[in-house]
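Every protein chain except one is present and positioned as in the full complex.
And then chain A:
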Amino acid sequence: MNAVTAARNPSEAKRRRELVTPEGLSLPLTLASKGARAGALMLDLALIFLGLVVFSLILAALGIGISQVEGEQVAPGIEVVLVLVILLLFLARYGYFLWFEIGPRGATPGKRALGIRVAARGGGRLTAEAVIARNLMRDVEVFVPLVFLLSGGASGVAGIAAGVWLAIFVLFPFFNRDALRAGDLIAGTWVVEAERRKLPQALSLTPRTPGTYRFGEAELSVYGEHELQVLEGVLRHDNAEAQRKVVEAICRKIGWEPGHGDDRQFLEAFYEALRARLESGMRFGKRKKDKFDR
């Protein structure tokens, strides 16, 4: 996910932003993709729905049905339940997103599952007001269109007009560079990737007998940073078959005869030598993006 790989993936390069923190550090951010955001929303809505279903099942298990509520005289016990139901529906609609996004993770469970979070645009602090503002707008962006669609959608001129009007809100993220929805615009926020990553082992730690493999200038100059990272991926995944293929490919390229039985050793040695060469080039300001870079 660094600059080199991003340059090879144009859709991701487009989502990269530089953020300058208050102490002047430049911090790379990747905007969440629209797919991830839509997925997070679906997850959250499904969670809310599931919660409401479980709640109504509990009510049913307690023997409380709609029929008892509809009578003229409402029994006191039922009234408490009714109050709970109304408040719960209200909180599900307005409180769920608010509560989770104000927390230190800045993300609802759905967002967290997809590794994204809410952040203040422009490097400031994410305030409670901003979270409130972005979630008040969610009403016209999510819940009203949802009700509109479920209730049969457009019928007649007024229905079509309402549909177009709501479509403006729903499609808003498609018409600006930062994929802001109307709520983000109002609140001064955006949604960025914030996944956790594990720090894997450093690769140049395996001790090996010096001189087993010795690569010269000619062998190492065929590859660049991109190939190095592909090789890194192969080493980290540690799949014997893939390693064999890579050994053969490298040997074909550098004109060696592929040996047998010590693929990993060979690859590690080659990786180290190549990385040492490219990194020393970097220190002198010379970078080689890939094998086509001269």
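The criterion applied here is as follows: contacts are C-beta pairs under 8 Å (C-beta built on N, C-alpha and C of every residue); 3 or more make two chains touch, one makes a residue touch a chain; residues count from 1.
Convention: contacts and distances are computed from a predicted model.
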{"item": "From \"Glycolate oxidase subunit GlcD\", \"ABC-2 type transport system ATP-binding protein\", \"Stage II sporulation protein M\" or \"L-lactate dehydrogenase complex protein LldF\", the hidden chain's UniProt protein name", "value": "\"Stage II sporulation protein M\""}
{"item": "Residue of A:43, A:182 or A:220 touching the missing chain in the full complex", "value": "A:182"}
{"item": "Identified contact with the non-displayed chain, of A:15, A:37, A:111 or A:275", "value": "A:275"}
{"item": "Interface with the undisplayed chain - residues on chain A", "value": "1-5, 21-23, 25, 27-29, 73-74, 76, 79-80, 82-83, 86-87, 89-90, 93-94, 99, 102-106, 117, 119, 121, 123-130, 132-134, 136-137, 139-140, 144, 169, 182, 185-188, 192, 194-200, 202-205, 207, 225, 228-229, 232-233, 236, 272, 275-276, 278-279, 282-283"}
